[in-house]
Every structure is written in structure tokens, then in C-alpha cells.
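Only one protein chain is missing from this complex, and each of the others stays in its spot.
Letters A and B mark the chains as written, and numbering starts fresh at 1 in each.
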Amino acid sequence: MTAAIEASGLGKKYGRRWALSDCTLSIPVGRVVGLVGPNGAGKTTLLSLATGMLEPTTGTIRVLGGAPGSGPQQLARVGYVAQDTPTYAGLSVADHLRLGAHMNPGWDAGLATRRINQLGLVPDQKAGTLSGGQRAQLALTLAIAKRPELLILDEPIASLDPLARREFLQVLMETTAESQVSVIMSSHLVADLERIADYLVVLMSSRVQLAGEVDQLLASHQLLTGARRDPAALSPGQHIVTASHTDRQSTILVRSDAPVLDPSWTVSQIDLEDLVLAYMGLARTEAAGPAAPTAIKILEEQR
Amino acid sequence: MIWLTWRQFRWQAISGAAILAVLAIVLGATGPGLATRYDQIGLPSCHAMCAALAQQFINELEFGTYGKLFYAGLVVMYLAPGLIGIFWGAPLISREFEHGTHRLAWSQSVTRTRWALGKLGFTWLVSVATVGLLALAITWWASPIDHALNYPQPSPRFDRLAPLVFGARGVAPLGYAAFAFALGVTAGVLIRRTVPAMAVTLVIFAGVQVVMPQLVRPHLIPPVQATAPFNANAADELAINTSGKGPATMTLVGNFSKPGALILSNQTITPSGRVFDGPPARVCLSNSAPPEACSNWLNSLHLRQLISYQPASRFWPLQGAETGIYLVLAAGLGGLCTWQIRRRRA
Partner (left out) sequence: MIWLAWRQFRAQAIVASAALVAVAMALLGTGPHLVSLFDSSGLATCQSGCGTDAGNFINQVKGSTTELIFYGGVFLVYAVPALIGLFWGAPLVAREFEAGTFRLAWSQSVTRARWIAVKLGLICLAGMATAGLLSLMTAWWASPLYQAAQKAGQNSLSINRLAPPLFGATGVAPIGYAAFGFVLGVTIGVLIRRTLPAMAVTLAIFAVIQIFWPTVVRPHLIPPVRSVQALSTANFDGITTLSGGQFVLSVTSVSGLPGGWFISSQPITAAGHAITTSPACVSKNNFIACLADHGVKLAVRYQPASRYWAFQWLDTGIFLVLGAGLGALCYWRVRRLS
């Protein structure tokens, strides 16, 4: 089956800085993918590479089986809303719809008009005078109405108020329910993605730290709390992600296929946000260099 | 405030300085040669035959490199204020509006008025200073030629009062620069988008610069009126116009020689005060009559010349008046700008 995005060793360098390095992903179609990471992690770079806005420095990327941005057919299959949802300030809402109609053979004019009316946007109003939320909705409408197979959204709700944010996500959910379109949305707020994403990719320090179905990730990670002890005493098959110790207590985040049956541990489920934060903390400490004696985290690869 | 203005203006200042430097090199390389030639000809210390020497000097230069540089100097002086208005004035405030950075600036501990005045004042001073330096350099370079041109010339088109030269010498360019800059900033504040503001500035400034020498400048100081008897033998122009549709008419322009004066009108009138336009007597139309016959007939009519002109000595008063007007316009526009900025609901 074609993957929505298939990246292999993908890397992008600006000058001397690697914005993205060694990225290997295989994101299946039909998912709503959340791309999470702090600012500067490489999310925009990855999405720009996927839409053909950028050329990779190393590695390859294929989107829906084709090279990104190569030719009108490929462009028609991918919808893109860039960061800051750029729109032409001098063109009206109706003009933007005309733009979409003229430049996309697969344009669904009825869908576009319905959405605009539902959102309450005035067709003659210039896009430069719309509020941030309205501009984001307009940009999303443009991307949806061309009937793509894949929607790529780069931090579309970052600067929206909670109400506008909720409305945006609602529209997005309705769309995915109606039309089986795959969605990749980047954000630095996990809470937003938690509600809609069923696949997660965590980017940190220009690398992919974590990628997988949300259900599986949550099921395979457990939070263990118990009396303070050396984490090396855990049984094999359990990979330690992070461990933190106080005088008397140890809290360990563990990734394992089998459930942890040791009664000396209290096992609890971790929520998505904490999981992501744990992996991001992991990456930050790794990036800081070989562990100092007071480092609270160890990564052990148990074979 | 000054630091911020300078920091935002840095690249424009650098490019302006670079262009000034290039011009300075060109002028510096050729100027001394020109001055030497002027001395060699003997004009500074001439007593007699000055007009002829001046004529010779001008002839030497007119069609060589020095002549081309002289014309180039005129073009540069006329373009500089316009370019400053377009590239320094128009983007000054409109760029802030376009990028929304005015919100950042207006939320610092500086009132909008101070912000506006600081930006306007600093950049305005730099603009005027730049054009002033340019005017100084070019006037210095061209001074030998200007001196020579003030002697009677067969075609007095390039003496100081001539429309083509007046706006490129003295203090007038400073007034133009002040006005063009203020015009650019105002366009930017009102239109709030850089490229349209640049276009509007260009059109309005060009319009004003074309209209001013034609309609306003001749009347800044009431011109001197003079009369003289019309001498057909020494006339500048004696033309008979036959259009085949009605009687022939004559156009007479008498000679009036006031070196360096700007002649506004030179009419030939009959004793009763009407402008004389013919019809020409038979002696003027026939080919067989001797040429003096026509002139004698004209002289017998006791025609007079009515001349309206600005004498050469009024160069500085006219410069002052014109610069004054432009400065007042600039100040008015500056006030309009500041008021608009204060009023504007961000």
C-alpha cells in the first residue's frame, strides 16, 4: 500500500546548520498525523520538503508514491496550508475561491461555497481585513476544496484563540470523516493533537524521536513508580525511556511489549502529552552530550 | 529613537554614501583639469574680449567629455531629490505599516509623536544633507563653466536663470529634496503600502517639477518691464507666415540682450499698443525687392518692443523664494504626516 509520506535518510542543510537530519519515516495513508516538536525542531522543514517547496540535501522523500511538487497531477493530490496561513491581502474571499477554481482541475466549487457560507465569511471582503482565524479558515477551505488525497497543515492554529482553534479542528474532522483524506498537521501544542491525531511523529533537534500509531504508543508505554532502586534491575524486554529519582522514590517510563507484572511497581498509563514531553526531554539531554553524573536519565539498549 | 531610526535606515544610507563616493571620484578626477583650462584661457583675469574668450571656452568643452559631464551633472541634480523621495521617503513609514512593525514601535516608551518626529526629522536631515553635499560638489565642479556662461552667449540657454540650470544650482535642490522627501513620507502614511506610495510620489513630484518653472517661478518676484524701439535690422526673428488660409501674418521678435536674464515675454507692439502681426507690405512678400526694403518699411512703423524679464541679479532672491515655498510645503506635509500618525487607530 502506498505510504502517505515515505522518507529515507532525509536531510536538509541551510548553510552549516542541519535543519533536519537522518529522517526515516513511513506514514500510512488514511491517518490523521500529528507532527509535534518544539520551535526550531524541523517541522516546517519536513513539511516543506513534503510539498516540494524545498529540495532535500540528502536522502529521498516520496509523497503518495510520487516526487513532491513534480507536475500538476502530484500537486493536485496534495493540499497545503503554510505557516501564518498566507493569503493575498488585496484579493477578496471570492477572488481566492476563483483562484482555486482556475488553478485546480479537481476544484469542488459547491464544497468551497458551502464552507464559506457556513463560516460566515463575506465574499467581497478583502483577505487583508480578515481576522487571523478567518484567514486560517479561508486557507483551509482552499486546501480542502481542491479535493486532495493528502492535507499538509503547518502550524495552522498556532496563533488562533481557543474558540477559533476548536472551530478549525472541527472543520478538519468533518472533512476527514467525509472524504478519507489523510492529514498531517504540525503543532507544538500536543493537547490540540491529542483530540484528533491517530498517528504521532515527534521531532526534536532536527531528528525523529518517535513515530507510531497513538494507540500503540500509549499501550506500549507504562509509567512505573516504586521505591528507589537501580533501574538496571528491570527485566529484559523492557526499554527504559526516562527515569527520575528522589530520595525514596523512582519513577520510570518504560517501553515494553508485554505488561509489567512486578508487584513492587505501581503501573499507570501515561497520557500523550507526558509521553511526548518525556521523549523531548530525552532528546534534549542527549543533545547536551555525554551524561554528567547528575543526569537523571539513562538510555539502555537491551538486546 | 535616533539609534532605531539609524539602524533601520542603515542600508539606504550606505547605498547613498556609495553613490556619492562614486560621483565624488568622478568629479574630483575631472574638476581640476577643468579649472586649469579655465585659468589657461585667461578668463579669470581678462579685461577685454572676455565674451569671446568665454565663447571659446564653452566651444571647447561643449561636445567633448566635459560637456557631457556638465549635462550629466544637471541630470543628476534633478533626479536626486526625486529618487530620495521615492526610495527614502515613501518606504519610511509605509514599510512599518506593511509589516505591522509599527505596533512594536508604538508600544515602546516613546509617544507616537516622538516616534514620527524622530524618524521624519532624522531621515529628512540626512536627505537634505545628501543633496546639499551633491549640490556643493557639482556646483564646485561646474563653476568655471557657470562663470563662462554668464557672459553673453549666442544661445543663452544655460546661464543661471535658465529653467534647465536654475533648479540644479544654488539652494533650490535642497528645497526640492525636502519637499520630495516629505511628499514620499506622506504618501506612505496615507496609502500605507510601499510600492503604490512610491508610484504616487513619483507622479506628483514630477508634475510639480514640470509646473513650477513654467507657471510659478517667473512670477515669484514681479518681473521687470522694459520697452525699446524695434529695430528691424537687428531683430532676432523676422518671419512671414503664409498658410494659404487668409492673409499672411508676420512674427517679429526684436533683439534684447541682457546677459543672464530670463526673458518671459518679448512682444512687438504698434504705437497704439496692439501686438503687431502684419499683414506684411508688398515689399516684404516680393522676391525682386531688395531685402532692406522690408526692414525699412518695418522701421517706418515705429514699432516698440515690450519685454518682461527677470534680470540676472535676481538669481539669489528667486532661489530663496522658490526654496522657501518648497520648504513651507515640506513643513506642511510633515505636519500632516505627524497628525495622521497620531490620529491613526492602529
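Here is the rule we use: a contact is a pair of C-beta atoms (placed from the backbone, for glycine too) under 8 Å apart; a residue touches a chain by one contact, two chains touch by 3 or more.
These numbers were taken from a predicted model, which means no experiment stands behind them.
Undergrad: Can you list the shown chains that the hidden chain touches?
TA: A, B
Undergrad: If the hidden chain were put back, which of B:15, B:108, B:227 or B:286 would touch it?
TA: The missing chain is touched by B:15.
Undergrad: So which of B:123, B:194, B:310 or B:338 would be touching the chain we can't see?
TA: Checking the options B:123, B:194, B:310 or B:338, the one contacting the hidden chain is B:194.
Undergrad: Determine which one of A:65, A:106 or A:123 touches the chain that has been left out.
TA: A:106
Undergrad: Touching the missing chain, which residues of chain A?
TA: Within chain A, the residues that touch the unshown chain are 51-55, 69, 71-73, 75-76, 78-80, 82-84, 86-91, 95, 98-100, 102-106, 139, 142-143, 146.
Undergrad: Please give every residue of chain B in contact with the chain that is not shown.
TA: Its contact residues with the unshown chain are 11, 15, 40, 56, 59-60, 62-64, 87, 91, 95, 194-196, 198-199, 202, 210, 214, 237, 239, 241-244, 251.
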